[in-house]
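Note that one protein chain of the assembly has been removed; the remaining protein chains are unaltered in position.
In order of appearance the chains are A and B, and numbering begins at 1 in each one.
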Amino acid sequence: MAKLATLLPLLLFLLTASLVFSRNTDREQYGEGGEHPAESEQSSNNPFFFDEKSFRTPLKTREGNLRILDRFTQRSHLLRGIEKYRLAVLEANPNAALMPTHYDTDEILFVVAGRATITLMRKENKESYNLRKGDILRVEAGTTHYIINRHNKEQLLIAKLLETMSVPGQVQPFFGIGGRNPESYYTSFSKNILEAAFNTEDEKVRKVFQENQEGAFVSVPQEKIRQIAQQASSSSEEGRTHGGRRRGPFNLFEKHPTYSNQHGQIYEVDSSDYPALQAQDISVAYAIIRGGSMLAPYYNSKAFKVALVVDGKGHWELVSPYGSARSGEGRESQEESVSYQRLSAELSDGNGLVVPPGHPSAIVAEGGQDLRVLCFGINAEENQEHRLAGRDNIYNKMNKAEREIFFKAPETEVREVLNAQRDAGIVEGPKGSQESESEGRGRAFQSILGFAGF
Amino acid sequence: MAKLATLLPLLLFLLTASLVFSRNTDREQYGEGGEHPAESEQSSNNPFFFDEKSFRTPLKTREGNLRILDRFTQRSHLLRGIEKYRLAVLEANPNAALMPTHYDTDEILFVVAGRATITLMRKENKESYNLRKGDILRVEAGTTHYIINRHNKEQLLIAKLLETMSVPGQVQPFFGIGGRNPESYYTSFSKNILEAAFNTEDEKVRKVFQENQEGAFVSVPQEKIRQIAQQASSSSEEGRTHGGRRRGPFNLFEKHPTYSNQHGQIYEVDSSDYPALQAQDISVAYAIIRGGSMLAPYYNSKAFKVALVVDGKGHWELVSPYGSARSGEGRESQEESVSYQRLSAELSDGNGLVVPPGHPSAIVAEGGQDLRVLCFGINAEENQEHRLAGRDNIYNKMNKAEREIFFKAPETEVREVLNAQRDAGIVEGPKGSQESESEGRGRAFQSILGFAGF
Partner (left out) sequence: MAKLATLLPLLLFLLTASLVFSRNTDREQYGEGGEHPAESEQSSNNPFFFDEKSFRTPLKTREGNLRILDRFTQRSHLLRGIEKYRLAVLEANPNAALMPTHYDTDEILFVVAGRATITLMRKENKESYNLRKGDILRVEAGTTHYIINRHNKEQLLIAKLLETMSVPGQVQPFFGIGGRNPESYYTSFSKNILEAAFNTEDEKVRKVFQENQEGAFVSVPQEKIRQIAQQASSSSEEGRTHGGRRRGPFNLFEKHPTYSNQHGQIYEVDSSDYPALQAQDISVAYAIIRGGSMLAPYYNSKAFKVALVVDGKGHWELVSPYGSARSGEGRESQEESVSYQRLSAELSDGNGLVVPPGHPSAIVAEGGQDLRVLCFGINAEENQEHRLAGRDNIYNKMNKAEREIFFKAPETEVREVLNAQRDAGIVEGPKGSQESESEGRGRAFQSILGFAGF
């Protein structure tokens, strides 16, 4: 038995190891085999909320940085529907520029704050645009471009929705002019090829393309910025057209807001406003919720909304069906049941959210400060936002006969509840402070695995 | 050695466990990581056939039920091409209604039997349609709608093809008015948000939305049904149009059948008949095969057909290529070979079938009773059905020179065989009873793993 005892630790290790491998397999199954399965454990219980730890910073110098949200499928298999998209945020200091680069992704840019000049080196020509807050611009995959913060005091902040093509969810940056980090892609070609390509000695070529030791962001003299910005057009001008299609930027705030009242505004731009959004079936929306007001419960019929909290603080709730697949525990027998849970998050600047189609959601702005949220809509065409409270509540479409069939409460009570809120879209928020999650009626999120619908 | 003996069971357990984990991985690989990998073992040897055990019943009360076929990729990786689709069947008692709900999927409905009134609460308006047998209606994702069986004696039976968006193959139902099962999605919002949204005390809101204890199906007084049905339009009327597009139902039996003879009829509707089908690239077909007759061997060029046996009994055969990838066993050396196997199934009401593109298939109706099969076609555009026997047999397109090149039998024998069957589409079935599977010449299905093509 002494010998058995000697062996036991080894045996237990083996057993444990086997179980661990099995669990890994499960996790990968739900996480869709991301590169960093272990990291998925860092994610919170709300698979649709992303705090600052969910962003990586592939480009960073003193002059600026590019942050990018983790691959959605690295978080949860529930996000498979948007696996090819990524959300990124570019920040540049006054008078700093991001070096010329191309990505293997299509991009929709939105200027969150500041003033930029962007230059796109398209095959047939070069185009420069002066961008300001609210400008939306599509940059097609493979277009070498550079971005300058043309303001000499304010930070530039640009949000991007990237649509990947090569490997779903994977973004690859290509810098031609580089140094230590980023490198120049030229310097990976062999000596002979570089010399023949440029008809020049290898050393000279490398010197030209590999001398930048400042990194991905460089500081630009103001006089050069003026020179470049002078030749650029802007969204307030006609916007350059190419083959009848407007290629320049479109400013979101030029549109009348979809909702506007004392509680805030919602602005929405889709391909009927800015045709460049059509190729990717994207929309862009921007909600300004006054402090203490609330984006009333609603759902999107078809679109995923990938949102970025731009400014302010707030509270977000999302209602998600679950348990249908595995009710069992704590309920009678094998009967399936349709029930929902509340997923909530406290919001602040820089947080990311995903609102999947069909899921009811509401956002409350914390008192004292406006909450600003930028939303990219994926599968935007034919999407409709259905309001679940307020004047344009979908249940207000029912007539008396219908209400009496489906509502079991007396008609007078039903009408009272449906009609008490006279505002629409954005309404007055909760009066007191938000109850803590544990007080809520919604059950705690028990397990992502049980979140299965049918 | 006694000690070794003591340890052996443990060691064997570990070894077995490791192998099991390895096998799990394999199975998941082929089952594409469905939620219930273990269940895939319940599936029959024919990965394209689905009996009643393949359906789940997420909604069920005394007044009705909704049954839904398992996710296709839960059955086999061979069905990956249709992983985002689900087949469902809704059944409601006379005068019963399915509560207002929205799904995160687009739906194509087909009324198999009975009479319904469906009301769609679209963003801009509410539309009601009286549906009858043969009506096809598209319900866009996220449209809150309810369905009433408006007949006071007959059952209502509706088949649905669901196209999922959020998570491929996963369907999520959202009920606003509920109780214990289904719950109301409203009640998952926190107290403060509900109160602010409705400008009403939380308790009143919950009472209104959460008083339904009858479940997903409720009984409706006949007078209310009359009231609602009176305001509804139907497929025999013009059909409401919205922006030039017909949004109301289209009746399949209004069309002339594609094939019609003493052996049966085939009706087919595509987007040229009913433009609402275009957005999803779906077609709907309905075959009535007289007892003892046969849908002659044919294949679809591009479409997957997802079929539901609506009425009757029959025998189905599907020819599938396999073994090309791993011939090895029982054959000479490493040479690859192209061979086929027969997959067959005995059909009865409620069975599901999938006919993949390119695969030859035939269906025989059992004597004495018509066999009725509903078929949803996926990738419908440009699809062609190629007949492999009968007057419009593709081999009848060859001329004498061609026949003499490819057929090794004498030309007279070839012509005799190709011309003996004068009917087309549906023909007289086999005279005797069907041979049992084991008598057939087709080899038994050896392993799904070997079914690989190249």
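In this text, contacts are C-beta pairs under 8 Å (C-beta built on N, C-alpha and C of every residue); 3 or more make two chains touch, one makes a residue touch a chain.
What you are looking at is a predicted structure, and each value in this text was computed from that prediction instead of being measured.
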Where the complex has a chain not shown, which of B:Asn261, B:Gln278, B:Ser348 or B:Gln421 is the residue touching it?
-> B:Gln421
Touching the hidden chain in the full complex, which residues of chain B are there? Just list them.
-> 1, 3-4, 7, 11, 14-15, 18, 21-22, 25, 29, 77-78, 80-81, 294, 296-297, 299-302, 304, 317, 319, 321, 324-325, 335-342, 344, 356-360, 362, 364, 379, 382-386, 388-390, 394-395, 397-398, 401-402, 404-409, 413-414, 416-418, 420-422, 427-432, 434-435, 439-442, 449, 452-454
Given the full complex, what residues of chain A touch the hidden partner chain?
-> 3, 6-7, 10-11, 14, 17-18, 21, 24-25, 28, 33, 35, 56-60, 68, 97, 99-100, 102-104, 119, 121-123, 125-126, 140-144, 146, 165-168, 170-183, 185-193, 195-200, 204-205, 207-209, 211-214, 216, 218, 220, 224, 227-228, 279
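Here is the rule we go by: only the chains that are shown with their structure count from here on.
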Through what angle, to the nearest 5 degrees, does chain A rotate to match chain B on its C-alpha atoms?
-> 120
Gap in Å, rounded to a whole number, between the CA centres of chain B and chain A | 35
